[in-house]
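Only one protein chain is missing; all other protein chains are in place.
Up next is chain A:
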Amino acid sequence: SPTGDSWGIFTFLCAALCNLPALPALNCSEELGAGQSIQQTYDLTRYLEHQLRTLAGTYLNYLGPPFNEPDFNPPRLARAERVPSATVDLDLWRGLTDNARLAANYRAYSRLLCYLRVLDSQVGTAELRHRLAHFCASLQGLVLSIGGVMSSLGYPLPAGPAGPPAPPGAPTAPNDFLKKMDDFWLLKELQTWLWRSAKDFNRLKKKVPPAVVTLRLEAREF
C-alpha cells in the first residue's frame, strides 16, 4: 500500500539521519562499505598495474637482452608452473562466483608476493631494490585489501598459503638464464593478474550498490 511505502521511506530516512553523526567515526571499520573498499582495491590494482609497467621495464632492462626486447616471448617452462598463472579461459573465470574469484586473487597475490620478495632480495641496484620493495609493500596492501573486501562481503578468507611459508621449497634455478626466465615470467604473470583483477573489481564495484558510498560522502561533508 502507498501508506506503507511512505512509512518505509520515512523510517529509512530517519535511520539514515540518526546514523549520520556516527558515520565518520565508523569510517575505519571495514564493514562500513564494501563498495568503498572495492573501489579502493580497484584503484590500488590500477595503481599497481601502472607501477609494475615502469618497474618491469626497468627490471627487464636490468636483466638485459633478450628479456628487455619488446617482442621477446619465450615459451613457458614447466618449472615456471609454480607461479600462479592467470591464463585461464576468460569465460571460465567469469563463470566463477565472486567469492571464488576473490579467493583465487587472494591466493595468487599471496604467492606472487612471496616470489617477489625473493626477487627483491637478489636485486643488485639499490634504486631498483627500493622500487621493488615499494611495489612489494603495495602488493601486500592489495592482499590485505582483497581480504578486507572479502570480509566486508561476508566471505571467509581462504585458508592455506596465505602467509609467507609457501615459497621455502622453491628450488633455485639451475642456471642464471633460467633464473632470469623465472623472473621474467613472474613479472609477466603479475601483470596479467593485475590486469584481470582490475576488471574483476570494476565488475564487482558495479554490483555493490553505491548507496553506502554516497552516504559516506555526504557524511564527510557534514
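Here is the rule we go by: a contact is a pair of C-beta atoms (placed from the backbone, for glycine too) under 8 Å apart; a residue touches a chain by one contact, two chains touch by 3 or more; residues count from 1.
Here, contacts and distances are computed from a predicted model.
Q: So one subunit is absent here. Using its UniProt record, which name fits best from "Interleukin-6 receptor subunit beta", "Calcium homeostasis modulator protein 3", "UTP4 small subunit processome component" or "DNA polymerase DELTA SUBUNIT 2"?
A: Listed in its UniProt record, the absent chain's protein name reads "Interleukin-6 receptor subunit beta".
Q: Can you tell me which of A:E49, A:D98 or A:D120 touches the chain that was removed from the display?
A: A:E49
Q: For chain A, which positions touch the chain that isn't shown here?
A: Residues touching the hidden chain, for chain A, are 27-28, 30, 40-41, 43-44, 46-47, 49-50, 54, 134, 137-138, 140-142, 144-145, 147-148.
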